[in-house]
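One protein chain is absent from this view; the other protein chains keep their places.
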Amino acid sequence: MTIAARPALAPSPDLLEEEHGPTGMLKWLTSTDHKVIGKSYTITSLVFFCMAGLMAMVMRTQLTSPDNTLVSQHLYNELFTMHGSLMLYLFAGPFAFGGLANFIVPLQVGAPDMAFPRLNALSYWLYLGGGMIMVSGFLTVGGAADFGWVAYAPLSSATNTPGAGPDMWIVALLLTGFSAIFTGVNIVATVFYLRAPGLTMFRLPIFTWNMLVTAILILIAFPVLASAMIMLWCDRHLGTHIFTVSGGGSPVLWQNLFWFFGHPEVYILALPFFGIVTDVLATFSRKPVFGYKGMVFATISIAALSTSVWAHHMYTTGTELLPFFSLMTYMIAVPTGVKFFNWIGTMWRGSLTFETPMLYAVGFLVVFLFGGVTGILLASPPIDFAVHDTYFVVAHFHEVLFGSAVFGGFAGLYFWYPKFTGRMTREGLGKASFWVMFVGFWVTFVPQYILGLHGMPRRIAEYGAATGWQSLNQVSTAGAYLLFASVAITLINFWVSWRRPVPAGDNPWDAHTLEWATSSPPPHHNFYWIPPIRSERPVWDYNHPEHATPNGHAVPSPVPAAVGSLAAPGSSDGGAGGSGHVGGGTAQ
Amino acid sequence: MPRRNLLPSAPTPTKRRSRRVASLGALALLVLVLGGCNVDFGATKGVTTQSHLEFRLWFWLMVAGIAVAVFVWALIFWAIFRYRKKDDKIPKQFHEHIGLEVAYTVIPLIMVLVIFGFTFVVENNIDNVLTPPQVIVNVTAYQWGWIFQYSKPGPDPHVNCTLAPKDCVTVETAPNAAPSALAQPYTSPIYPQLVLPVNETVRFFLRSRDVVHGFYVHAFNFSRYAQPPLTNAFEIHPTSTGVFPGQCTQYCGLYHSEMLFSVKVETPSQFQAWFSGQEKKLQTQASLQSLVSRS
Partner (left out) sequence: MKVEGTVLLVIGVFMGAVCAIYWFLSNETSGTMMLLGATLLGFVPGAYYLWWSRRMKPRPEDNPSASRADGAGVVAAFPSTSVWPFVLGVGAALVGLALVFGLWTAPIGFVLGFAALLGVIRESRRGGAV
C-alpha cells in the first residue's frame, strides 16, 4: 500500500519519490497502476484489432471472384463470426474504456489512480483470459464459433452448432463482460470521487464526460449480455429450453436480450470516440469546446435513447412495435446532430492546424456523417425491409464503427501517444497513414452500399457469376488492402518512434486539460503539481492567462481571492498572474 | 460577448461571386436530381406495389439525406479551409451561442418528426394484410432450402400446408441441392421457383422449420424473417412479369450462401395453366403412390 497525497501548490519532495516496485515481466503481472494497465489494455486490444483485420482481409480476398474456394464455407463462417466478435468485444470496447479511458480519465480528473486499482487489474486479466479463450476456439476440432457475432437462437443451440468453439465463445463473453462491468464501476467511482478541487462536474473534459456516460451504459447493458450468455449455456448443456422452440422457449427472446445489450453496445463503442474527437478538435482549433453543456446533454440523451431502440435490429422479425422503435431511433439523430454542429462551432473562427490527431478527427467528422445519414435511412422500417441483412447494412455499420473506433480511436492514439510514452510520433508517417486510410475507407465501403442495393446478402461465403457483383467486390477488396496498409504504416510509425525517440515534453500540442499538466509519461500517482482549475481547460488557462476560457458556466466570480499566494513559482491561484508555462514541448 | 462575431462578416464582392457560382451549382444539381426521373441512388423500383411505395420513400429520404450531408460537409470543409492557422494570434475564445444551439436542436427535431410521419404512413401501407388475397403461398424455410406451398383461397384461406400437404401444390428445393451446389445460377432447376400471377394480390405465410431465415426478394424490396415458432404474414402485389432472384438473407448456418430460389411473375392465365399442371402432377403422383401401396 502506498498513501497517495494530493499536491497542494508546490511540488513536495516526498511526492517526487518514485515507486520502487518490481520491474519487467513481474511489474506487468503485478502492477495496479492505471497507466500500466491502460497500456496493457491498449496493446492487447490492438493485437486483437490486427487479428480481426487479417480475418477481414481473408474474407475480402475470398469475395474477389464468384465461387471462390480460397476458404471453405465453414471456415468463412468462422471468420466472419470471429471478425465481428474480436472487433466489437475485444477491440473497440476495451480499446476505448480499458485502454484510453483507463490511462486518461484519472489524469483528466487529477486523480492519483483509478478508484479501485486492484479491480482494474482484475478487469484486464479477465479480458485477456477471455480474449485468449475466444481466439483459441480456432484450435479446437470443430473450429471457432460460427453462428455470427449475434449468435441468434436457435442457430446457437447445441444441435445446430455443436462443439467446443461456440462454448469457448460464450465463456469468453462472460469473462470479458464482467471485465467491462468492473471497468465501468471503476470509471464511475473515479469520476465521482477522485476529482481535483475545483473540478466540478461541468468542468470535466468532454472525453471524461463521455467515458462516464459510457460507463453508465456499460452498467445497463453488459449484465444483460452476461445473463443471456448464462441462459444460452444452460440451453446448450443443462437441457433448459429458454430459446428452443421444441421445449416451448422463445427464440425471439434471445434477440430481445441480445439487442438490449447490443444497441447500447454500439454507443459504448461510439461515445468514447466522440469524446476524443471533441478534445482533439478543441486543442487543434485553439478554442474551447463550443456549446460545452449542449455537448454533455447530447451525450446523456444519446445514451438514454440508445437503451430504447434495440428492436430496430429486429424490424423484419414481424414481432416488434415498429413505430415506437422507429421514432426513438430517429430521435437519436437530434443529439448526434447537435454534436456535429458543436464540433463545427468548435472549429469555427479558430486557428486550425492539422497534425495527425486533428487529421484523424476531421476524417472522423467526414466519414461518420455519411454513416449517420445512412443510419437515418435504416431507421425507417420500409427501407430496412428492403436492405435488411444486405451489404447496405454492412457498409452502414462499418462506416459508423470504423469511423468512430478507428478514425476516432487513432485520433486519440496519436493525440495521447506522447503522454503514453514521452515520445513523439513521426508526422510524415502519421499523415501518410491517415490519407491511405481515408481513401481506402471510401473505396472499401461505398461499393458495399451499392452491392447491398443490388441485393447482395451479408455473410455469404460465395456468390454466383451471374449476379454481377464481382467488379464492385473487387473494388471493395482493393480498398480493404489500403486500410490494411494504413494500419501497417501506423504500426511502423510507433515502432520508429520507439526505436528513435524524439522527446515529447509535457504538453506538445498546447492542449487544454489536466493530463497535460504532468510529465510524459506521468510519474507514479500522476501529479507533482496541479494548476488551478477555473474552467474546463485548466492547463490552457494557466498557459494563456490573457486568453482564458470565458467563465460561461458555474463560476460566480472569475478570479476568487487566492488563498495560497505562497503558490508555485510565479503563479497565483486564480491563474491570472501565471507566467510559468505548463509543458512546453516540441510541436508548437 | 463574441456572439455577434460568430457569423461570417458581410460578403465581399469576390465572396458574393463565389456564392453565386455555388448556388447555381446547387440548383443545377437539384435539377439533375429531380428532373431525371431515372435517378434511383442505386436502388431498384421493384416490381410490386409495395416496392414502389418503398422506393418512393427511399428516393425522398435520399434527397433529404444528401441535402443534409452536403450542407454539413460544406460547413466542415469551410471551417477547415477558412480557419486554417495563419499567424500566431490566438483566436477569440468564444464558446457558446444559446440561440444558435437551440436552433440546431429544434430544426433537426422537426425534420426527423416529418420524416417519421412519412415513414409511418408508408410502413402501414406496406405491412397492410387486410385485402382479400387471390393467391395464398405458404413458405417454409429450412436448412438449407425452401418449400413453397399453394393453397387455393377457399372457405378456409388459412389452410396450413404443413398439416395438410395433400391439399396444397408444393414446389421445393431439390433434396440434394445444398451441399453439392457450388455456384448454380438462381434459375437452376435445383432451386425452387416461386410462380406468381401479375396484378393479383398474393398473401404469404412464412414459417421456419429450424433456425431463423430471411425471405428476401430483391425485386420486391422486401424481406421478412422466418422466425420460429411464429408465422409471419405479408402481402405482395406484383405489377410486372419476369424472373427475379431470391435468397436467404439471415445467416442460418453452413450453406447459408446457397439458399437460393427464383420468383417468376406470369400473366394470370399462364399462372393458371402452370397451377393446374402442378395439380395434375400431384394427382398422378398420388395415384401412383396408392398403386404402389396397394401392390
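Each chain gets a letter, A and B, in the order it is written, and its residues are counted from 1.
We take it that a residue touches a chain if its C-beta (ideal position, glycine included) is under 8 Å from a C-beta of that chain, and two chains touch if they have at least 3 such contacts.
All values reported here derive from a predicted model rather than from experimental measurement.
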Seminar exercise, completed: Among the displayed chains, the hidden one touches A
For this session: Could you tell me which of A:G38, A:G53, A:G98 or A:P112 touches the chain that is not displayed?
Result: A:P112
Problem set entry | Per the touch definition above, residue among A:L126, A:A180 or A:A504 touching the missing chain | A:L126
Problem set entry | Option touching the unshown chain, where A:A96, A:M168, A:I187 or A:M424 are the choices | A:M168
Problem set entry | subunit A residues that touch the omitted chain in the full complex | 1-9, 19, 21-22, 27, 29-32, 111-113, 117-122, 124-126, 128-130, 132-133, 164, 167-168, 170-172, 174-175, 178, 192, 194-203, 216, 219-220, 223-224, 233, 237, 253, 256-257, 260, 300, 303-304, 307-308, 310-311, 320-321, 324, 328, 525, 530, 532, 534, 554-557, 560, 562-564, 573
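In the analysis below, only the chains that are shown with their structure count from here on.
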Seminar exercise, completed: dist(centroid_CA(subunit A), centroid_CA(subunit B)) in Å evaluates to 32
Exercise. Contact residues on subunit A for subunit B in the complex?
Worked result: 66-67, 69, 73-74, 77, 146-148, 152, 154-155, 160-161, 245, 251-252, 285-294, 316-319, 322-323, 326-327, 330-331, 333-334, 337-338, 340-342, 344-345, 347-354, 362, 365-366, 369-370, 373-374, 376-377, 379-383, 385-386, 388-390, 449-450, 453-455, 457-467, 544, 547-550, 552
Problem set entry | subunit A-touching residues of subunit B, taken from the complex the two chains share | 5-6, 41-44, 51, 53-54, 57-58, 61-62, 65-66, 68-69, 72-73, 75-76, 79-80, 83-86, 89-97, 100-101, 104-105, 108-109, 112-113, 115-116, 119-120, 122-123, 126-127, 143, 182-186, 210-212, 214, 216, 218, 221-225, 227-230, 232-234, 245, 247-258
